[in-house]
Each structure stands twice: as structure tokens, then as C-alpha cells.
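The complex is shown incomplete by one protein chain, all other protein chains being positioned as in the whole.
All chains are identified by letter, namely A, B and C, in their written order; residue positions are counted from 1 within each chain.
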Amino acid sequence: MTEPAPPTAPPTAQGPAPVVHVSVQAADFDIGAEIDRLTAGRADIGAVATFTGLVRDHAGGVPISGMELEHYPGMTEAALRAIADAARARWPLQGVTVIHRYGPLAPAARIVLVACASPHRGAAFEAAEFVMDYLKTRAPFWKKETTPEGARWVDAREADDEAAARWR
Amino acid sequence: MTEPAPPTAPPTAQGPAPVVHVSVQAADFDIGAEIDRLTAGRADIGAVATFTGLVRDHAGGVPISGMELEHYPGMTEAALRAIADAARARWPLQGVTVIHRYGPLAPAARIVLVACASPHRGAAFEAAEFVMDYLKTRAPFWKKETTPEGARWVDAREADDEAAARWR
Amino acid sequence: MQVLYFAWLRERVGAGREEIASDAPTVAALVEELRAKDERYALAFEDLSAVRVAVDQEAAEFDAPLAGVRELAFFPPVTGG
Partner (left out) sequence: MQVLYFAWLRERVGAGREEIASDAPTVAALVEELRAKDERYALAFEDLSAVRVAVDQEAAEFDAPLAGVRELAFFPPVTGG
């Protein structure tokens, strides 16, 4: 499910072409290794901002013993790549990594990693927030939490729509 | 130079007490290991935002072959701890890590790591930006860059003052 | 046309994917056909404000035409991240 940047993308005066790495996977990921991949072989990056989402052991006061993450194979990868490309069009980014897991996940498990590399810290931070806000509202994933009263599908949150709306 | 949270801090209903980890060091750091330290032993964290600053190989069109980072031992650690505490007072954070290197650093070397853990992504992102903005304007570090014309002290940037001012 | 269902829509329909041959001109018309056909669909499409549509893996509306569509998907608002 890994999609490297097209090999035809030309290098620029600022260094090699920006790299988009998107992966939808059941396996866990290694944040340090992903940042190394994002920054490897170039010395023109000044800032890397990352976001990692984790499974919480409670939600709104209800204990959560785990969750199942369902997704739409094919559309998911395309949606994540479109979000990464939108971020690259908006900020000067040297690389964008988006990794999202699916399947059963226990409390404290990593769910999602977004990492953005830029010459400048403001751009790196904003791009990572932008990717997360759009991912939350546009990437076809659905969470089903296991609670003491049984399993339940997580409801979409208005706050996530509002977070995404601020980038328009 | 590592300062763990005071052992007297009481655990809360949300889990163990928030942990502030501040280090000023010559050695490199391992981002993955630092995130593991920040999140270890708790399952109530939903979001970890990180920022890593790196040495760029050019600045304003001028090639940079390396830099020397000077700091004010004692005051630096206190300043970083005060910034981390200010972030904890402002956002619901379960942990804050601030690591800053000093001494000679080559292009692409890591300079600084800020990591904030929170139940919520907005708080994690904002806190990490806040810590970076205050660190840039209040922590006593000075960079001396090596250029083809010799070494030069880096000037403070007005943009950094403006970034810090937005949190007032 | 392949029709896909995700999350609680999949559970209510009782299948994640099925082949459907229909002359319905739009997504909305197909939904009406399905609702009339079986209680499972009536339950799945009970509240359309909670249902999202993708046509050939792109987000779409209920008035989207179905001519030439190969893959149609129904799912609740997304909750990843």
C-alpha cells in the first residue's frame, strides 16, 4: 500500500523532489524510522512536525477495551494521497508522510501518523494540522469501540467538521 | 540535565501525573524513544504532537557548513521548564518533552525536539507550537553559523517575536 | 455495478459488497428501489442524513447519475484519525 512519489518528479534547486509516502496498513509503525525516511539524504529541511493518534482507554467517561478500524480499500489510499497533495500545494513542503492503521487495535495502540517536513516551522505545523483535519473528515475510516455494554460505532464529531472548515 | 516531574505530584482520575522532561545536551536524541518515554505506561493519551528542528545547509541563499550552539547553563533549563509549565497550565497535557542540543552541529543534525501529549489533537498541536514559539524568543541559546565568508552570529527574527505574541 | 457498504450500513444490509443490476438513473433512485425490495435496505437507508455516498471511489451526492458507474459505496460519516 506504499506509494512513493512519481519517479518523474524533477529535483529542484532546494534539493530532491518532495516525497509523499502514504500507507494504509494493519501493522504498527515506527515513528523514528518514518521521520528518518522523510528526512533521509537531504539537509535543506528545517522543521518536521508530526502528529500521532492513539487509542484511548475511555471515551466520554465510558471504558474502551479496544476498537476495530474499518476502511475502504482503494478509496482510502487515494483520499490520503489527495490530502497530502493538497497540503503540498498550500505550503512549501519537502515531504509528507501519512500512515493509518486498520483492524483490531488495543488501548494505547498507535492509529495514525502524519509527518510534514518544511524549511519553516510554521508551514510544517500548519500542514500537519491541515492533513489531520482533512483526514478526520474525508478519509473513509470507521471506528467501532468495544465498551462494557458491547460494541458501538463511533459517531462523527461536529468539532471535526469545524476544524476542517477553518482551512477553506 | 534531565528533570523528572516532582515525585509529590498526585496522580489524577485521568491517570498518572503529567510528566515534564527537559534536557539540554550535546548528544543527539532519538525521537521514537522520546515519544515512547512520553507515552509509557498510560492509555489515556489520544494525541502526540512533535516538532523537530534541524540544521539547514543554507540560510537566505548562503551555504551553511555547520553551526555552533551556545547556551546559558542553568538559566536554559529553568527557562525551558517554565515554558513547559506554562503550556501545561494552558492546555490539558499529560506530558511535555523539551530537548535542546548545544555545541557543534552539522547540516541535517537535529537541534530541538518538542513533544506534547494530550487527550485531544487540538491541544497537543497548539501546545507544541506554543512551546516552540516561546523557546525561540525566551530560551537563552545563540547560533553561530559557518559560511564561506566565515562564522557569523545569527540575528534574532522579528517573525519569531510575532509568533510568540499571538499567545498573549 | 458493484455496490459496497461499510460500518453499520454493512451490518444492516448484511453484506459488504454485492453486484446490483439496475436501471435507476441516480443514486437516490437506486436507494428507493433497494428500500422497497427488502427490510434490510429499509433499515440501512432509514435516515439518509447519516449516509454518505462515493461513486467510483470519489465522494458524491445522492443526485449523482449512475450511468457508466462501476463501483458505488454507502457509508456513515467517517471517523478515522
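The rule is short, and it goes like this: a contact is a pair of C-beta atoms (placed from the backbone, for glycine too) under 8 Å apart; a residue touches a chain by one contact, two chains touch by 3 or more.
Since this is a predicted model, take the numbers as computed values, not measurements.
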| item | value |
| --- | --- |
| Neighbouring shown chains of the undisplayed chain, as defined at the top | B |
| Hidden-chain contact residue, picked from the options B:I35, B:A49, B:L93 or B:I111 | B:I111 |
| Touching residues (missing chain, whole complex) on chain B | 53, 69-72, 74-75, 78, 100, 111-112, 132, 135-144, 153-157, 160 |
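The rule we apply is simple: only the chains that are shown with their structure count from here on.
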| item | value |
| --- | --- |
| Inter-centroid spacing, chain C versus chain A (mean Cα positions, whole Å) | 27 |
| Chain B-chain C separation of Cα centroids, rounded to whole Å | 48 |
| Approximate Å spacing (C-alpha centroids) for the pair chain A, chain B | 22 |
| Chain B, residues touching no fewer than two other chains | 121 |
| Multi-chain contact sites of chain C, meaning residues that touch two or more partners | 81 |
